[in-house]
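Sharing a structure, written as C-alpha cells. Questions coming.
Here the complex is missing one protein chain, while the rest keep their positions.
Naming follows writing order (A, B and C), and every chain is counted from residue 1.
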Amino acid sequence: MKMFEFMAKDIFGQNGIPVPQGRVAYSADEAAQVAREIGGPVVIKSQVLTGGRGKAGGIKFADTPEEAKQAAEVLLQSEIRGLKIEQVLVVEKIKIEKEIYVAIALDGAARKPLVIASTHGGMDIEEVPEEHLVKYYLDINIGIMPYVSREITRQMGVRGEIAKQIQGVLQKMWQVFKAYDAELAEINPLVISGDKIIAADGKMTVDDEADFRWPQGTPYVEERTEVEKKAHELGISYVELDGDIGVMANGAGITMATLDIIQHFGGAAKNFMDAGGGSSMEATAKALEILISTKPKAILANIFGGITRCDDVAMAFAKVKESIGIPVPVVIRLVGTNQDEGVRILKEIGIDAYSRVDEAVAKAVELARQA
Amino acid sequence: MKMFEFMAKDIFGQNGIPVPQGRVAYSADEAAQVAREIGGPVVIKSQVLTGGRGKAGGIKFADTPEEAKQAAEVLLQSEIRGLKIEQVLVVEKIKIEKEIYVAIALDGAARKPLVIASTHGGMDIEEVPEEHLVKYYLDINIGIMPYVSREITRQMGVRGEIAKQIQGVLQKMWQVFKAYDAELAEINPLVISGDKIIAADGKMTVDDEADFRWPQGTPYVEERTEVEKKAHELGISYVELDGDIGVMANGAGITMATLDIIQHFGGAAKNFMDAGGGSSMEATAKALEILISTKPKAILANIFGGITRCDDVAMAFAKVKESIGIPVPVVIRLVGTNQDEGVRILKEIGIDAYSRVDEAVAKAVELARQA
Amino acid sequence: MAVIIDENTRVIVQGATGKQGSFHLGQMVAYGSKVVGGISPGKGGQEVEGVPVFDTVAEAVEKVRPDASIIFIPSQGVKDAAFEAIDAGIKTVVIITEHVPVHDEMAIMALAKERGTIVLGPNTFGIVSPGKCKMGIMPNAVFNTPGNVGVVARSGTLSYEIVFNLSNAGVGQSTVVGLGGDRVVGLSFVDVLKMFEADPGTEAVVLVGEIGGNAEEVASQYIKEMTKPVVAFLAGKSAPPGKRMGHAGAIIERGKGTFASKAEALTAAGAKVAGLPWQVPQLIQESLGRK
Partner (left out) sequence: MAVIIDENTRVIVQGATGKQGSFHLGQMVAYGSKVVGGISPGKGGQEVEGVPVFDTVAEAVEKVRPDASIIFIPSQGVKDAAFEAIDAGIKTVVIITEHVPVHDEMAIMALAKERGTIVLGPNTFGIVSPGKCKMGIMPNAVFNTPGNVGVVARSGTLSYEIVFNLSNAGVGQSTVVGLGGDRVVGLSFVDVLKMFEADPGTEAVVLVGEIGGNAEEVASQYIKEMTKPVVAFLAGKSAPPGKRMGHAGAIIERGKGTFASKAEALTAAGAKVAGLPWQVPQLIQESLGRK
C-alpha cells in the first residue's frame, strides 16, 4: 500500500529525520495559509500515487501566499497520469546544493531488506549506472546499527559532518521501515543544503498484510477502485483490465494462465479475478455478483476443484441465476473434487460445463465476439 | 542494582502484569491512608533489600486502617538483617490458593537469560527439588514469544485458563527484562486466586552498567554505603569487610588473592578495594584517601604495574602523605612498569617497597597486630 | 526416490483442530502420509482423525519424533508457529497460510537459515511425493501418479493444472514442490532444481513459473549446468505491464520480469518453454525421449 508523500514526510519527521517545514493542503486557500505560515518561497507539490510527477508539471513554485494559492488552484483541477490531484503539499523551498538518494527496499529474492544509496540522487535516479549505486543487504536481526550506516556512507564516498548526518537518517529510516512494516522507505532527494541535510521528498509503501498490527487504524489510505475494494473485503484479488470477458478462477497463477489462453484464442479479459482456493458457495456467489456488476460480454469460470468443491461452485451459479439473474452468456470449465455433481447442477440451470480448458476458453471467446 | 519490591511492582504493573492494589508508604499515617483507599484487609510489607523478610517478621496484616497504622509504626522503627526499614508497601490482601514461581535470570555460563518456573512457589522456593523446577534457556533474539511461554507452562504442568494467564505474564516479564537491562526479574509468589493470577511479590535487579540508557535518570535507587558510593564515583570497586588491614590492589582477581594471602599469614582485611588497571596518580591518591578515611590499623598496597605505572603509585603515596598525612603504617609491594623509580620515590618518604608479595603481606599483618 | 519428503517422513500439523487444519490433516492421513501428531495449544491429549494432539511442538518432538511440520495457523500467528517449529528442531516446515506480513516472513527465513531448516511457503499449496507422502492442500486424486518427473512451482492451482495434464498423459511425478506465492518464501527455484538434479528418482523437471521478479532468470543460470532436461511453463504472457496480479510477486518492474525476458533466458539455458498448459506433457516426453 503506497502512502502519499505528505504521510511519509510526517512519519519521517516524527521519527527525527529532518524534513522541510510545511504541510498538506486540500484547497487553494489552505495552500495560501500554509505558505503564509512558512513565510517565504514555497514549493507546491501534487499528491498523487505515481512517479514522474515533476516531469508532468505537478510541482510548482511560489514566492508569495497569493502565488501559492494560484498554483494550488491550477494543480487541484488537474490530473497526472489519469489520477486526479486531491491535495497538495506546501513546503518551504530548500536551497539544493546536492541531491542524495537513500532507500530501504524489500528484496524478495534475497529475503532481506536492501539499502540502496547514491550521491547521484534526484529525478533521474532510475538511470544512474550501477557503479554509482551502493547496495547493502541488511540482516533483519541487525538492521542499520551505527556501524552499518558508517559503512554505507563510506561506500557512497561521503565524509565529514554530512556523512554523520546521513548515518543518522539511515538509522532512523530503519526504525521507520521496521515499525511500519514497510516494503519501501525512500528519500529522494535527500538534499544537502549548507551544512545540513533535509529529506525533500519521501516515499513509503507498507505491507497491508500487517494491518492487524494497527488496531487503532492504519496510518495510510486505500488506493483501490470501488470494485477492487469490494473484492478485497471478500478476500478476493481483483484487477480491472481492458477486455470484455469477465474471468473467474481459483488461484493467481491459474487465473493468469487463463488470461493467456484467452489471448491465445484471440479474446481479451475484462478483469483478473482470483477467487482463491477453498472458496465456499457463498463466497463464490458474491464473486460472481461482482463480476456481473462490471457488465462483461461473457463470463468464463475456470475452476480446478481441490479444496474448492465443484458442486459448491455450481450451486453458487444456480443461486445467483435464480436471485439476480445472469444477463450474459456463461462458460464454465469444471474439473476436480465433486466434478460429476457440479456438472449435473449446471446442466439443470442450462449451463454446459467443459472439462478441457482450451475448449472452454475458445467457446467463451466466441460468445463474447457474438455479443 | 536491586530494586525495592514496590518499584518492581510498579514496573510490572505498568507493563500489564496484574499486581495487587496498593502502594508504598513512608510513614504510619500514610500507611493508614493507603489502607483506607484499598478499603479492606491489607498486608504491610517492609521494603528492605534482603531476602527472608517474611521469616524475620517484616510482613504484617491489618483489617482496618487503624491496624495498618499500628503495624506500619512498628515496622518503620525496626531493622531486618541490620537494614533499617524506611518504607513499607501497603497492598490488598490476596486470597492465596496456590503459589507459582516465575523468574528470568541472567545465566552467565550459558551467556543467555534463563527462565526458572515452578508450581511450588512461595517462601521455600530455594529448597524445591530440581524435578519441580522448569528451566528454559532463552535465545536473546527470540525471547519469550508466545510459543516459548506455552512450552514453559506445559513443562510446569499447568493447563487451561490459568496457563494462558501465566503465558501472558511470562511474555510481559520478558519485555520488562529487556527494556530495563535486568539481570533478574522475579515474581514469587505469582498467586492463583480464583480464576485470576496476581503477582503478589516481585523482585528486580538491573545492570547499572546500562545506566547510560536512562538519560532521564535510572528507575531505581542506589544501595551503597557512603564509602562505597564515593569509590563507585571514582570507578573503583570497594566492599567493606570485617578485618583491620586496609587493602588496595589493581585488579579484582589480584585483590582477592591478596586477601587470601593476608588470611594465610593470619591477618584480616578491612576491605576489598580494586583500584583498577591503568589508574592515574590522582585516582590512586583518591583511592588512598578513601582507605585512610576508614581508619585501618595498617595499609597494604599490592601493585603489579602494567598499564599502572609504579612511579605514579609512589607519587600518589608521597602526595597524600604530604597533604593529609598517612596516620597508620604502610606496606607496599611494587613490581612492574617503572619499578625502580617507584621504589626510589617511596624510599624518600620513608616507605619500604617489597617486590615479593609474601614478604609484603607478612609485614602488613605483623604491623596491624602491633597497632 | 523423491526430494524433501518421502514415505519415511514423520509429519505433524500445527493448527490441527482448526477448520482448515483438521480437514487437511484428514486428507493427508487418507493420502497415506505418516501424520504422527497435531499441535493445538490447550488441546493436548485429544485426537483428530486418530492422530494424537499435543500442546506444543516441543512436546511432539519429545513424544513422536517428527521430521516435518505443516502450518495451518491464521496469518497473525504464523511467525510464532514457524519459530516454534524451527526452534524445536523440525527440519522441514511447510507454511500453507497466506497473507503473512512480509517482515514476519523475513524473520522466519533468517531463523531458518541460521538453523538449517527447509521452509516451503508461506502461501504454498505444499509438497507431495506421489504415492509416498503429501504435505499440503492439493487434491489427493490429482496427485496420485508416481513417476520420474520433478515439478517445482510458485503457484498452486496452476500446478494442479500442469500435473493434471502430465498425469493424464501418463507422465508421473517424483515430487511436486510448491515454493509459495509470496515475495519472500523459503526456497528458490534453484534450491529445488539442485535437489532434483541430485535425486536419482528424477529424470526431468517441470518448472512452473510466472511473470514478475527475476526468479526464472536466476534459475536459468543454474539450468545451464544441469544434466537433466527442464521444461518451463510460464503464466502471464498476456498481462499488461505494471498491474498487480494478486500474487505480490507478479509486479512487473522496469522491463524486468516480463514473459519475454523469462522465456528468452530459459530458452538460452536449454529449457523448453510452454505458454499453454497442454503443451507441457508433450515437451517433457520429447525431452525424455531424446535424452
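Criterion: a residue touches a chain if its C-beta (ideal position, glycine included) is under 8 Å from a C-beta of that chain, and two chains touch if they have at least 3 such contacts.
What you see is a predicted model; the values in this text were computed from it and never measured.
Q: Please identify which of the visible chains the hidden chain touches across the whole complex.
A: Counting the whole assembly, the omitted chain is in touch with A, B.
Q: Which of B:H264, B:K295, B:R344 or B:R369 touches the chain that is not shown?
A: Considering the complete complex, B:H264 is the one touching the chain left out.
Q: Sort through B:D10, B:E73 or B:D107 and give me the one touching the missing partner chain.
A: Going through B:D10, B:E73 or B:D107 one by one, B:D107 is the residue touching the chain not shown.
Q: Of B:T119, B:N250 or B:T284, which sits in contact with the chain we cannot see?
A: In the complete complex, the chain left out is touched by residue B:N250.
Q: Among B:D10, B:D207, B:E289 or B:E341, which residue is in touch with the absent chain?
A: Candidates B:D10, B:D207, B:E289 or B:E341; residue touching the omitted chain: B:D207.
Q: Which residue among B:V74, B:I307 or B:A371 touches the omitted chain?
A: B:I307
Q: On subunit A, where is the contact patch with the chain that was removed from view?
A: The list for subunit A reads 139, 142, 145-148, 150-151, 154, 159-160, 163-164.
Q: So which bits of subunit B touch the chain we can't see?
A: 51, 101, 103-109, 111-114, 116, 125-126, 133, 139-141, 178, 181, 183-184, 186, 188, 203, 205, 207, 209-210, 212-213, 241-242, 249-254, 256-257, 259-264, 269, 272, 277-278, 304-307, 335-337, 357-358
The definition used in the following text is that only the chains that are shown with their structure count from here on.
Q: Would you mind pulling out the distance in Å between where the CA atoms of subunit A average out and where those of subunit C do?
A: Averaging C-alpha atoms per chain gives centres 27 Å apart.
Q: Enumerate the residues of subunit C that touch no fewer than two other chains.
A: There are none in subunit C.
Q: Which subunit A residues touch at least two other chains?
A: 141
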